[in-house]
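Only one structure is covered here, and it is reproduced in the block below.
Missing here is one protein chain; the remaining ones are kept as they sit in the complex.
On to chain A.
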Amino acid sequence: MAYDKFSVIKSPAVPLPVENVDTDQIIPARFLKAVERKGFGENLFRDWRYNKDGSPKSDFPLNNAKYSGKILVAGKNFGSGSSREHAAWAIYDYGFRVVVSSFFADIFKNNAINNGLLPVVVTPEFLERIFETIEKNPEAEFKTNLKEQTLTNLTTGETEEFEINAYKKHCLKNGLDDIDYLVRMKDEITAFEEANS
């Protein structure tokens, strides 16, 4: 799936200090009926973000005008539950390019990277200080550098390195996906099938 090439993102961040945010909260099942990958951002965090009558819930961070930016910061075990890739699509479609947490669920993490959304794992302490920084100054900026594999809290000057494998890093930097790679491998795959039949 085509997405923007990823390099450096410097931006304020939106805090979501909740643990175990499951993909049913990110995008409830009733919004999975589309047959194209469009418009999921509208329903991102639908039931936490809107009242039943469709009016925004004022206490939800996405509805708070003081928070903005391309970085979502969430509590540990983000993206648990359903494998729905719509969760990654919704976060990307809303305008985020990075999700920071101290722990991600496996399927969500894969889905995010496959869609140009960078999951950044930081230590619980670093995460705590990011939340503190945003609370003091919602306009505080953070810098994600994919090449260096670092996330910097520009207010405190602290930097943490994050892990990403070399192959996925290459894909993200160049806007490539696995399908291009696998389709080029069809002869090898066919040979594997023959050897194992």
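Operating definition for what follows: contacts are C-beta pairs under 8 Å (C-beta built on N, C-alpha and C of every residue); 3 or more make two chains touch, one makes a residue touch a chain; residues count from 1.
We adopt the following convention: contacts and distances are computed from a predicted model.
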Record-based protein name (UniProt) of the chain missing from this complex, from "Amino acid ABC transporter membrane protein 2, PAAT family", "Protein-methionine-sulfoxide reductase catalytic subunit MsrP", "3-isopropylmalate dehydratase large subunit" or "histidine kinase": "3-isopropylmalate dehydratase large subunit"
Absent-chain contact - pick from A:Ser68, A:Ser83, A:Asn145 or A:Thr159: A:Ser83
Touch with the omitted chain, as defined above, among A:Gly75, A:Pro119 or A:Pro138: A:Gly75
Contacts of chain A with the absent chain, listed as residue ranges: 1, 18-20, 22, 24-25, 28-30, 32-37, 47, 52, 75-77, 80-86, 88, 103, 105-107, 110-111, 114-115, 165-168, 177-179, 181-183, 185-186, 188-189, 192-193, 196
